[in-house]
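Complex shown without one protein chain; remaining protein chains in place.
Read from first to last, the chains carry the letters A, B and C; within each, the first residue is number 1.
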Amino acid sequence: MSPNVTSPNGTSLNGTWAEAWIRECAGVIAEHRAELNTLDRAIGDGDHGENMDRGFQAVVLKLDALPSGSTPGEVLKLVATTLISTVGGASGPLFGTAFLKAAIAVSGADTLHAAATVALLTAARDGIVLRGKAQVGDKTMIDAWTPAVDAAIDSQHAGESVVTLLERAADAAATGALATEPLVAHKGRASYLGERAIGHRDPGAESTTLLLRAAAETAARA
Amino acid sequence: MSPNVTSPNGTSLNGTWAEAWIRECAGVIAEHRAELNTLDRAIGDGDHGENMDRGFQAVVLKLDALPSGSTPGEVLKLVATTLISTVGGASGPLFGTAFLKAAIAVSGADTLHAAATVALLTAARDGIVLRGKAQVGDKTMIDAWTPAVDAAIDSQHAGESVVTLLERAADAAATGALATEPLVAHKGRASYLGERAIGHRDPGAESTTLLLRAAAETAARA
Amino acid sequence: MKKLINDPKNVVNEAVAGFEAAHSDLVRVSHDPIFIVRADAPVAGKVGIVSGGGSGHEPMHGGFVGAGMLDAAVPGAVFTSPTPDPILAATQAVDGGAGVLHIVKNYTGDVLNFETAADLALAEGIEVAAVIINDDVAVKDSLYTAGRRGVAGTVLVEKIAGAAAERGDDLASVARVADKVNSLVRSMGVALTPCVVPHAGEPSFTLADDEIEIGIGIHGEPGRERIKLEPADAIVDRLLGPILTDLPFVSGDRVLLFVNGMGGTPQVELYIVFRRAAEVLAEHGIDIARTLVGNFTTSLEMQGMSISILKLDDELITLWDAPVATAALRWGR
Partner (left out) sequence: MKKLINDPKNVVNEAVAGFEAAHSDLVRVSHDPIFIVRADAPVAGKVGIVSGGGSGHEPMHGGFVGAGMLDAAVPGAVFTSPTPDPILAATQAVDGGAGVLHIVKNYTGDVLNFETAADLALAEGIEVAAVIINDDVAVKDSLYTAGRRGVAGTVLVEKIAGAAAERGDDLASVARVADKVNSLVRSMGVALTPCVVPHAGEPSFTLADDEIEIGIGIHGEPGRERIKLEPADAIVDRLLGPILTDLPFVSGDRVLLFVNGMGGTPQVELYIVFRRAAEVLAEHGIDIARTLVGNFTTSLEMQGMSISILKLDDELITLWDAPVATAALRWGR
C-alpha cells in the first residue's frame, strides 16, 4: 500500500501527496505528449507536448533527489525552478511562475487544508496572469485555470473535502478547456490566426486540465 | 500543291527540300518535346526536348528570312550556326557541328544526288564523333547516326533513289536508337549512372531518328 | 520525414557542435548551457548584445555572432524559446562592463524567458536593456493579438545595433538605435510548403499542390490566409501592399530592401522576387539604397520567402555599412 497522501480524515493533503501529484503529472504529460503537440500544431507551433514533457521528465529526476518528508511548498518550489530552467517557450515561464507562486502561497505548511489548497490554486493562476496578462476568453490556459479556481472556492465554501475540491477544480478546468474551442485567441501564438483558430482547443488549457486531474486523482488515492 | 523538292526523276534533292526538311524537324521536335525530356530525365537531366525545341524554333525564325532559292548547303549552314548559338548543352555543339560539317560537304551544290546525300550524312556523323569522341555502343546519338550512314551507303551502292536512301537511313537510325536501351553508357550524362542506365533509350539517338525520319518524309512528299 | 539528423533530441546540440568546429575563428561555444559567443568576448567597455530564440531559423542567430554584430546567441530547442539559464549565462559571458542589450523577438515565450533572465542578470549587477522586435505586418496589432511577431527584420536590427555597439555607443544609445530600426522596418512572408519540426516528424500544416499561405510566421504556424498559387510577381505585390501602407513608405524614402528565403527556396527564385519588389518600389518613387538577399531568417526547410523594408537615414546607412565579421554576414573585414 502506498503511503498516505491525506490526513486520516481526508481534510488535508501532505508533502507525500504533492510529490505523488507531480509524478502523476509527469506520467500523464508523457502519455499525452503527442496529443498536446497535435493540438499545438493546429494553432501554434506544435511543441507544447514536447516542452511540457521535457520539463516534467527533468522534474522527476530532481524529485528523486529531494529529501523525504519535504513540505508541499518545497516540492512545488522544486517544480517551479525546474520547469523555468528546462521548458522554455511560453509555457515554461507561465507554469514555472504558477508553481513558484503556489509554493510561496503554501510555504511553511506541512499539510494543506481546503483553504490552503484554494490559496495554492489561486496563487498559481494569479502568477500566470501576472506574467501573461491573459483574461478568461483569450483562449489560453487561463480559460482552464480560472474556472478551476472558482470551482475550488465554491467547494471550500460548501465545506467539501479537499479531494472533492480538487475534483471540482479539475472538472471545471476540463469544461474550460473545451470552451476554448469556439474562441478566437487574443494571446499566444494562436492569436496570429484570427478566425482560423476557431474550432481548435487551446493546448495549454488542455495540459492544465491534465495537471489538475492528476492532483485530484492522486488525492483520491488515499 | 507544294513546290518540288526532288528532281523530276526523283534522283536528287534540292534547296526547297532542305528547307522543308528543317521545318519538318522543327515540327516533329516540338511534337516530341515532352517525350525527349522524359527520356532525358530517366538517364540525364531532363532537358533534351527543351534544348532541341529551343534550337529548332530559332531555326524556323531564321529560315523565314533566308532568300528563296538557297542551296541545301546554305540552309544547313544556317541551321548549324543557329543551333550552336541557341541550344547549349551537349546536343547544341554536337548537332551544330553535324549540320556545319554537312553544309561544308555539300556546299556549292544546287541539288543532292545519292552520293552527295551520303556525303552529307557521313560528314554530319563524323562531325559529331570529332567533337564528342563517342563510338557505336557508347549509348549516344552516334548509335543512331552510324547505322544510318551505313544504310545510306548500302542504299547508294544498290542504286536506290535518294528517297529510299533516306528511308533506309531513318529506319536504321530507329533500330539503332532502340538498340541503345540495353546498353550501359560511356559518354554523356548517362555514363554517370553505370548499370542503372540499362533499360532506357538514349534521348539523342531518339532525336536523331526524328530528324532523319523527317528527311525521308519530306523527300517522299514529291 | 527525411532529414540529415541523427536523433531529433540531439539536433541542436550537434548542430552547435558543428558550428563551433566550422567557425572557431569567429566564435566560442558553451555546451551546458548552450550558447555561442564571439571569440573575443567579453569586449571590455563595449555594450554586449545577446539575441536568441528557438532553433530552426539558422543562420539566425548563431550565424550573426562576431565583430560588428552579436556578442552572443542563445539557441533554444527547435522553435522553442530558450530558458532563462542560458540567456543569463550568455549575458554574463559578454558583459564587458558597459551593460548588455537583449534583442528579443515578440513571442510570448521569448519575451517571458528573456525577461526572467534580465531580472536575474540585474540581480547580479549587470545592466540589461531589452528591445522587442515586432516587424511582421501580417499580424493585427496587439489589441487583438499577442502583438506583431518578430521576423526577418530582426537581422537588420542585429546588424545595425551591433555596429552601434562596436563603435562604442553606450547601452541607452544602442538600445535607442535598435528600437529605431525596429520602428522603421516592416516585413511579411509567404510559404509554399510547410516545414517539419524534427521531434514532430510531421509537417506543421498541409498545403495542397496549388495552395500557398500568405502572412506566414517563422515557426511553421499557419499564416493569415490560404490562397491558390500565383505567379511570383502577384505574390510579391500581395506582400508589398500591407508593408508599404503600414509605415507608410512613401516617394522619396531611401530604403533597404531585404528578400529573405525561408530555407527551402532556391536562390534563383529569391532574385525573381527581388526583381519584382525593386520594380514596385521604383514605381512608388522609393529609392533602394541598400539590399540583402538570401536565407537569413529561416523556418527549417520551408519553401517561401519574406520581404522586409527598412526606412534608412544617414545614421542607419553608416551603421549598416560598418564592418561585420560573422559566419553569415560579412563585409569590411
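Quick note on the criterion: a contact is a pair of C-beta atoms (placed from the backbone, for glycine too) under 8 Å apart; a residue touches a chain by one contact, two chains touch by 3 or more.
These numbers come from a predicted model, not from an experiment.
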| item | value |
| --- | --- |
| Partners of the unshown chain among those that are drawn | B, C |
| Among C:V273, C:I286 or C:L319, the residue in touch with the chain that has been omitted | C:V273 |
| Absent-chain contact - pick from C:K9, C:H284 or C:R330 | C:R330 |
| Missing-chain contacts mapped onto chain B | 37, 41, 43-47, 50-51, 54, 84-94, 131-132, 185-189, 191-194, 196 |
| Interface residues of chain C (partner: the chain not displayed) | 2-7, 11-12, 14-19, 21-23, 55-56, 58-59, 63, 78, 192-193, 209-210, 212, 229, 231-233, 235, 257, 259, 263-276, 278, 288, 291, 293, 295, 298, 300-301, 303-305, 325, 327, 330-333 |
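As a convention for this text, only the chains that are shown with their structure count from here on.
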| item | value |
| --- | --- |
| Chain contact graph, described as a line, ring, star, complete graph or other shape | other |
| Chain at the geometric heart of the assembly (C-alpha centres) | C |
| Identity of the chain that, by mean CA position, is farthest from chain A | B |
| Chain centre separation (chain A, chain C; CA means) in Å | 33 |
| Approximate Å spacing (C-alpha centroids) for the pair chain B, chain C | 56 |
| Sites on chain C at which at least two other chains make contact | none |
| Two or more partner chains touched - positions in chain A | none |
